[in-house]
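To start, I am sharing the structure in question, which I have written as structure tokens.
For this depiction, one protein chain was excluded, whereas all remaining protein chains were kept in their positions.
Let's turn to chain A:
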Amino acid sequence: MPPETSTSSAGGKEGSSGPSSKKNSKKPKYSKFSQQELPAWKPILTPGWVISIFAFTGIIFIPIGLASLYASEKVVELPFQYDQKCIPSEYSNNAEAYIKSTTTNKTCTATFKVEKTMKSPIYVYYQLTNYFQNHRRYVKSKSEDQLRQKSAEEDTDDCKPEARTPDGQPIVPCGLIAWSLFNDTYKIKVKGKHLKISKKNIAWQSDQTKKFGSDVYPKNFQAGGLIGGAKLNESIPLSGQEDLIVWMRTAALSTFRKLYGKIETDLEANEELSLVIENNYNTYSFGGKKTLVLSTATWIGGKNDFLGLAYIFIGGLSLFFAVCFLLMYLFKPR
């Protein structure tokens, strides 16, 4: 076998050996890399290091936790769950019939008190529970292309069963998400005066500019036999339909809030708020709760004590270990 080809796989390295090539030594060239002697940092877990790491973690985490808790405490939140309250007593055993009926009066009023002063901006959320916006069928049931550009109007393949009208016209926006658009409305009066709930800038700017076309107008929407939720003003392009855009950013969890609007005025403590709720949205069939939430925001966002508690716990645990190891190191060295 000639040397070059004997190489196939096994013979490769010895192929060129032979007395004639004895001169060219095959001694591997020395390099720090090939001899695995690259300079390296070799940390070792010494008690000093470990105790410092734990102490440091504790010292960092506990203040963060406290700050988070404080921030969360400062958030003023006014939740008002209305799904049961807004059912007339005669329908209390048959909420579904009430909500489905086109003849019943859906308006419902209530009053509640501001417990603490709320500084603007005050966010108005609606909170739904047991509503799986993250359901696989639901999440997929939309057409990104159709929402973005007019030319892709016909692109409704993923939208079934809300893709087309029975006569074959494409529905814009198609799909279950849009179809099930939340349609309860809220009005808030303070001392008999309507409080302005701003619906501007409640959606992500990025969605408005890139995901929802400014030349795409609703078409054949909620025109079928089954009405899922809100209707859209056909003269406003999708990029202007902020409620829809908010709704279509599907929530990660089955209990979620969505921004309804913002109140740009402060609310004083002990002020009486009267709510006028159009209770249209059917969550009764699957036992979902509906809550209206007024909330201020701090750097931590809405009210949530968990993060603060978690940080304090982790920090505390770290400190505990730091102390433990210190004691072990001092009193029971190995």
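Criterion: a contact is a pair of C-beta atoms (placed from the backbone, for glycine too) under 8 Å apart; a residue touches a chain by one contact, two chains touch by 3 or more; residues count from 1.
By definition in this document, contacts and distances are computed from a predicted model.
Trainee: Pick, from "Trafficking protein particle complex subunit", "Phospholipid-transporting ATPase", "RCC1-like G exchanging factor-like protein" or "Cystatin LXN-type domain-containing protein", the protein name that UniProt gives for the chain of this complex that is not shown.
Mentor: So the chain that does not appear here would be "Phospholipid-transporting ATPase", according to UniProt.
Trainee: Quick one: say which of A:Gln84, A:Ser214, A:Asn233 or A:Thr255 touches the chain that got left out.
Mentor: Of these options, the touching residue for the absent chain is A:Thr255.
Trainee: From the list A:Lys85, A:Lys113 or A:Lys210, which touches the chain that is not on show?
Mentor: Here the residue in touch with the unshown chain is A:Lys210.
Trainee: What residue numbers in chain A mark contact with the hidden partner chain?
Mentor: 1-11, 13-15, 17-19, 22, 25-30, 34-45, 47, 50, 53, 57, 61, 64, 68, 125, 127, 131-139, 141, 144-145, 148, 160-166, 176, 179-180, 204, 206-207, 210-211, 224-226, 228-229, 249-259, 282, 285-286, 299-302, 304, 306-307, 310-311, 314, 317-318, 321, 325, 334
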